[in-house]
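Quick one: this structure, given as structure tokens, is what I'll be asking you about.
In this view, the complex is presented without one of its protein chains, the others remaining in place.
Letters A, B and C mark the chains as written, and numbering starts fresh at 1 in each.
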Amino acid sequence: MKKKAPNKLKILNDPIYGFIQIPNSLIFDIIEHPYFQRLRRISQMGLSNLVYPGANHTRFHHALGCIHLMQKAIRVLRFKQVEISKDEENGLLIAILLHDIGHGAFSHALEHSIVDNISHEEISLKFMKKLNKEFDNKLSLAIEIFEGKYHRKFLCQLISSQLDIDRLDYLRRDSFYTGVTEGNISSDRLIAMMNVKNDELVIEQKGIYSVEKFLIARRLMYWQVYLHKTGLVAENMLVNVLKRAKELANKGEELFATKPLKYFLYNQINEENFSDETLKMFSKLDDYDILSAIKEWIHHPDKVLSLLSEMIINRKLFRIEIQKEEISKEKQEKKKTKFLEKINISEKEVNYFVFTQKISNQAYSLEKPIFILNKKGKLIDISKASDQLNLQALTKPVIKHIFCYPK
Amino acid sequence: MKKKAPNKLKILNDPIYGFIQIPNSLIFDIIEHPYFQRLRRISQMGLSNLVYPGANHTRFHHALGCIHLMQKAIRVLRFKQVEISKDEENGLLIAILLHDIGHGAFSHALEHSIVDNISHEEISLKFMKKLNKEFDNKLSLAIEIFEGKYHRKFLCQLISSQLDIDRLDYLRRDSFYTGVTEGNISSDRLIAMMNVKNDELVIEQKGIYSVEKFLIARRLMYWQVYLHKTGLVAENMLVNVLKRAKELANKGEELFATKPLKYFLYNQINEENFSDETLKMFSKLDDYDILSAIKEWIHHPDKVLSLLSEMIINRKLFRIEIQKEEISKEKQEKKKTKFLEKINISEKEVNYFVFTQKISNQAYSLEKPIFILNKKGKLIDISKASDQLNLQALTKPVIKHIFCYPK
Amino acid sequence: MKKKAPNKLKILNDPIYGFIQIPNSLIFDIIEHPYFQRLRRISQMGLSNLVYPGANHTRFHHALGCIHLMQKAIRVLRFKQVEISKDEENGLLIAILLHDIGHGAFSHALEHSIVDNISHEEISLKFMKKLNKEFDNKLSLAIEIFEGKYHRKFLCQLISSQLDIDRLDYLRRDSFYTGVTEGNISSDRLIAMMNVKNDELVIEQKGIYSVEKFLIARRLMYWQVYLHKTGLVAENMLVNVLKRAKELANKGEELFATKPLKYFLYNQINEENFSDETLKMFSKLDDYDILSAIKEWIHHPDKVLSLLSEMIINRKLFRIEIQKEEISKEKQEKKKTKFLEKINISEKEVNYFVFTQKISNQAYSLEKPIFILNKKGKLIDISKASDQLNLQALTKPVIKHIFCYPK
Partner (left out) sequence: MKKKAPNKLKILNDPIYGFIQIPNSLIFDIIEHPYFQRLRRISQMGLSNLVYPGANHTRFHHALGCIHLMQKAIRVLRFKQVEISKDEENGLLIAILLHDIGHGAFSHALEHSIVDNISHEEISLKFMKKLNKEFDNKLSLAIEIFEGKYHRKFLCQLISSQLDIDRLDYLRRDSFYTGVTEGNISSDRLIAMMNVKNDELVIEQKGIYSVEKFLIARRLMYWQVYLHKTGLVAENMLVNVLKRAKELANKGEELFATKPLKYFLYNQINEENFSDETLKMFSKLDDYDILSAIKEWIHHPDKVLSLLSEMIINRKLFRIEIQKEEISKEKQEKKKTKFLEKINISEKEVNYFVFTQKISNQAYSLEKPIFILNKKGKLIDISKASDQLNLQALTKPVIKHIFCYPK
């Protein structure tokens, strides 16, 4: 990153947008903070690089991309006479910069294993509050917007809604780095079509096909990328290896791990006991702690732990089946029995290797609709504005069941 | 990656080339091997992502990109009636796939600290020979080509020369991921202009501007990216922290490290004692071992180790000056004295913090020239074929001196 | 274009695909033929450049793009053990190269004015037969495939079906040049997923989202680009000016025009009297004849002709309304009356200025379905294979009515 220098354009190269400009020195200082620098070591897409080898981009880069798009959005809205004060601008920029700062290592894997039941949004908020103290309360407005409590609703919607800046960056970025060009969206065009009506963030009528396209692209990204079979297997195996490690830790067994990882393995962290110390430890935990530990666990005496670890590292992944119906008990039992014949583990432990999971995706939710501003100045839910494409079909969650087992 | 399946097109997404096809099942199996999978965890550009946040691509992806370009090159040459047998094709593909398999964690940093004096090419060769045994000597021809011993010289030049497939991929890939579009080269055009004359790999006359452009782009990438000031500082700090760790290990001090890292810290590996065991350990060492250790070393009692570690992780990098002349002793001493006033370390230890380095780059070497095939069928060294641009100036190595010290 | 030279790679630059290779000298010679060179002077998208200033690409370039994709498709299918003989390959390449050679100046505008009731496909066929004579019957197989009469059905489907090579190129190309990135399709991926089953061209199961995306993108391109309001107005005005010219010609009035344009203005060409002479004249008619005439007609004494001409050239286009219902007679009459008050023309002539048109688009037709090859080897219509997206909704033609009148 370029040096901090007043009157100089601080810019960063971005393969997608060309250049990203750091808008001011407060934001520059936040980026320099170790809490934010940690995001350099957290992959945006977890283990998806096992499927898409180009997908090694980080949460750090995504957050910077969001800053870039937010600057564009503010420029567009002001051009259309939507008033946004200097303070609000800064609040928006900081809120979007930090919206994902609470993501754990390998993102969602961690949430479902070692820091169960605390969402990354809650942890983001804890980080923001901590930073607010360090930065003399200059983040207060950003926090208000992030929490959705600010009185101007559309500002909150730019941070979190079905067409927020977060999605505009991550869909484009993930599509770009995976090489799944079909998921590409025109964030520029969508932003150019943004407007505000009745304090709602809306899309102008002529952007209607772009919104349709955005929803379809998002849906495609879910089924082709985020819920890609091989990616799902890998993530589940990662969750399982961490669960097993935690189980062993609970029993008092020794495990190779960095200090912050040990903290989360040997303590039961939940919302109540999430202390300042916990946050500090969390701020030191990233993909490198997890993966280096798993590499060592290959040599651990516990068979479950070592086998799962070895499979993840050398990409010997389970077989996976995916279907609309639930997986029958018989089918599961058969695979379990078969695997137990091969390997000397307990019946309970076999669940680390043979398991099912319900996955679902809802392409569009009616709850907080995307509004189209029609030519008469009325707001219409996109699912009703679209003339032909049955967008309402997209509101029905698609549910699938996966079944994983060793080859 | 897609499942292995006969009669099916095994393809991988690539943001640059669209799709990369795995040409046959032998190559598929080599890619699946843990030795090759390790490259997934080795960043192509070391710590350059501290400067260019998009530069998180891996050696794994680069090797696959090379496979893609090599397939193109073979197709072009055959179209021009250059005979390449099925075996030679396979040899070329495997040689280019594995040419970088010996790269250590964070690439060059490791070579200059913990496995001193053994080049990655030598280690690549060791890996290839090991794999050759496992794969029933099917890699023999690839090894011959890789070593430059095969009797058809142009095949060796496709693997290693001033215009080899390696460079065609990495310059394009690094330019792409850093977002430094000016370093972009037209690998497609250069390949389309390839031909063979007198067993030499040559470029046809009309490709002359493309070669010029390639050399200039490469030079630009060196000074703007590979030798970028901030990147140089970071790499030097990484080398220093590893050297310090090794120094402490030699004294018998305890250090947090994974097993393979410990192996290289606590043993003195050189060319003579590089055993099978060493290769095995090397095959388990990647960026994750290094970075997770450095993160832990922040809390190590040794001040030098902990301070350097903390600076790398939180990106509090040294100041760097760059100049054509050597850095004067006085200037160095002054900075050392100043730093010693601030911190309680020995005079010898201060060299970890205040140091100089000579860097150099030669844009074009006359030794193994790039030949242009002119219209009369003669081969001319590109540095003489170019009508105006003083390419011979590019043959002179540019030498610079850097001076690093804490802020 | 590069010179014809045996043993040399004849390649052309293409902003989209990088390079397009001319596969052999027969095809090279066809491209050199004046009939084909004419396509250089026919815009692919008619007057759409009045809306999208980048859209100046030609039918010539599209045809070359098709050659490129067809080569890819053949390579993919052969890799999957689908046998395609050398002759069939050549037939495919020539058929796709020439599929649009019968397009008139400004494409569809001409079909609806001066050469009424003869489709461009029929004229393409006439050209192909003429060329077949000149090239010693080497185009016979290509013609058989183009006519859909070849016994291997899937070869015909590569030329003409709901997922043919034509569409794969033009959607991508039009999206590229207009800058409507949302219409972009992954032609590479779709081709990579192609296969043949029971002599049907099919898409493998894992390409299902790509086909969905393709259909949605095509639909988007229709409503956002091909049927863009301003583009529709311009095209209708172009048709009207040509109709008026023809009307005047019928009355024996003198009109500035090149010889081929005069031929079509002063003669009534229909399917029966379409002679060799007609074809020859047609082969000389392109966008330049039309537009240069319209420019001159600005100064013609006929008010209707001159006014329409001036409006097209200086882009003073009619106002346009678009709606689902038919335009009421009253509304039409009102506008006509209003315009008649301003200008001294007859009541019949006012129809050149105030008019309606019914437009429709069907995103997907059930008649010749796109088949998905599922994992059990069964063929399923994409509209049934898609799990959620109501693709059947896409089979319903969307009908809209436009209403144009002077501002």
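Note that in this section a residue touches a chain if its C-beta (ideal position, glycine included) is under 8 Å from a C-beta of that chain, and two chains touch if they have at least 3 such contacts.
Keep in mind that what you see is a predicted model, and the values were worked out from it rather than measured.
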Identified contact with the non-displayed chain, of A:99, A:189 or A:246: A:189
Among C:52, C:264 or C:318, which residue is in touch with the absent chain? C:52
Among the options C:132, C:258, C:374 or C:392, which residue touches the chain absent from this view? C:258
Contact residues on subunit B toward the hidden chain run 180-182, 184-186, 189, 209-210, 212-213, 216-217, 219-220, 223-224, 324, 363, 387-390, 393-394, 396, 398
Touching the hidden chain in the full complex, which residues of subunit C are there? Just list them. 1, 12-16, 18-19, 32, 34, 37, 40-41, 49-54, 56-58, 60-61, 64, 176-181, 230, 256, 258-259, 284, 286-289, 291-293, 295-296, 299, 313-315
Can you name the residues of subunit A that touch the chain not displayed here? 7-9, 11, 18-19, 76, 79-81, 186, 188-189, 192
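Keep in mind that, in the parts below, only the chains that are shown with their structure count from here on.
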Cα centroid separation, subunit A vs subunit C, in Å, comes to 43
Between subunit A and subunit B, centroid-to-centroid distance (C-alpha), Å: 31
Interface hub residues of subunit B, defined as touching at least two other chains: 18-19
